[in-house]
Structures are given as structure tokens and as C-alpha cells.
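Please read through the structure below; I'll follow up with questions.
What follows is part of the complex, with its chains left where they were.
Letters A and B mark the chains in the order given here, with residues in each chain numbered from 1 onward.
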């Protein structure tokens, strides 16, 4: 079978289609993760909760939120509304993406900048593990673990986890 | 017509070519937007103005620049030269990219870091809407709206806009 045999061409094409799908998935999960900041900083509780899977869990030292309704309530809370009135920016940087089938893990550093008199303050810098699932409606967040980088071991373990091979090897033992 | 029929193969290939072009466009507009910092921080007024379309407009609370020559003049201005001598870094983070045909919108958070005695200061954190157009010479900036995140509504509206579906739905009503 030559390289120009229709069956061989079809096979090459199928392989390439899978690789393009992988690149598109990578772009889609990055967009998902980068949508969190604009949603919470604009106070758009519907958009923020819409990023989450029905069983999604957001876990940090500040709170543990279960499900989109809890996410929406957090955005509408007095605490988040006070940050918004002050001027806040929840920023994701330096993503490492691992995708296995319909599951993705994105590890990022996040910064929360707050508006001050003369300059902006860096309120929190954290390590983040974002778990995502491809649903019929698109990629959705299933879990986020946020650990402030404060010298404790939890954020270090989360970051080290991003380096240890592919996502499949890392399951089912996420960092705590 | 089977999957291995030459006409079917050609059709699959055309579909894949369009998807690859979309991924390449996404990489190209991100490069365009990420080139702004190196251009203004190195004082390269030619490179900075070269990122812009002839009718490009840069709009912020600091200034309103129309066209590449005005961008070049800003880079050469006493104010920007003073920032460069102090040491400045104009950084883009957390991009959300929407492309429809030859038009693209990239929403980012930008930070301007300034060098200080002991550490760097976060002078400004802003929400940004970058509009880009694909020209025969490549992607060029057609409009940038920069809104400092200071608790006012303008940056919030700009960020919320990035979440509301695809770029086509958002036109022609950009944030003000």
C-alpha cells in the first residue's frame, strides 16, 4: 500500500484529525480556565457558574463551594462584591495542560491584584489545579484546588504534580 | 461514497485545513498582542507602530492615539522614555481569543510593573480589548481599549463582554 493509496490517505487523515482535535481541546480548556477571572471580576454570577459542571467543586483555604449554585452565591456575596467595588483582577498565568480523552488538568499560577491608592497590590498568589471534563455542551470545570503560596507544602505538592508525566499517571490521586 | 473515496477525502482534508488555519490564526493574534510589551518596553517605536493597522486606535484613560504615527510618537514621548529609564514591563495575561473570519478580539488582563528600590511595583492592572484584522501583510491591531481596574464599571463591562458568546454576537457594540 503506497502513501497515495486512498486507504492509506484516509488513515493519515484520521491520525491528523485526532491531533488537531487535541490542539483544539487544549485551546478550549485554556479558554475555560481564563474565563474565570473575567466572570468573577465583572460580578457575572451566571457566567461564573456556567463554567462549572453540575458536580463541580471549588476548594481553597477561603471556602469549599459545591456546584454551580454555590459558585453563583459566592460571586454575589458581600465579600466578593466588596472586592469588585475596590477593583480586583483574578489572573491566570503559566498554564501546563494535560488532556487524556475527555478529562483535562490545567495547572496555573494565579494572582489576585487589588486596586490601591498609588498602585495595585498583589493580594494573593496561588498554585491551582483545574480539572475539566468534556461534556456534550463543551468543556466544563469539575474541580479547582487553590493553594496560596505561603511556604506551606500544599502548593508545592500541587505544582510538583504537574511535572510528573501525563494526566493519566496522576489519577486518581489529586493533591490535598 | 465511502470514507476512502477521493472526493470524500478531499472534503475531509478541506475541513481539517480550515481548523488548522483557525489554530494558526489564534497563535498569530496572541503573538501580535504579546508583542506590544516588548515593543514599548524596549522603546522600539517602529516595531510598536508596525503592529497597528493604518486606522488603528488605542484608547485608554491616559490617551487616545489614532494611527501608527501617533503610537510611534507615544513611544518616543518624554513620559514613556522616563518609564523605560526606570524599568517598565507591560505584560499581558489570561487571554480569551475570539476569531470570526478576518476579525479577532483578544481580551486580556494587563499589568505594568515598574522597577523600584527593593522590589517591583504593580503600577497599573487593566482590562483590555484588542481588536485585530487579518491584512495581506498579516494580523494587525485595529483597536485597543484599556480600562484600569479601579472599581469603576468600564473594565467590568469589557471583561463581561468577553464571556458573552462568540465575537460575531458581540459586534458591532464594543465596550466604552
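The criterion applied here is as follows: a residue touches a chain if its C-beta (ideal position, glycine included) is under 8 Å from a C-beta of that chain, and two chains touch if they have at least 3 such contacts.
Given the structure is predicted, the values throughout are model-derived calculations rather than measurements.
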{"item": "Size of the entire homomeric complex in copies, 2 being in place", "value": "3"}
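FYI, only the chains that are shown with their structure count from here on.
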{"item": "Distance between the centres, which are taken as Cα means, of chain B and chain A, whole angstrom", "value": "22"}
{"item": "Contact footprint of chain A on chain B as seen in their complex", "value": "3-6, 9, 12-13, 16, 19-20, 23, 26, 93-97, 107, 109, 111, 121-125, 127, 148-152, 155-157, 159-160, 162-164"}
{"item": "Contact set on chain A toward chain B in their complex", "value": "6-7, 9-10, 13, 16-17, 20, 23-24, 27, 31, 34-35, 37-39, 41-44, 47, 84-89, 91-93, 113, 115, 119-122"}
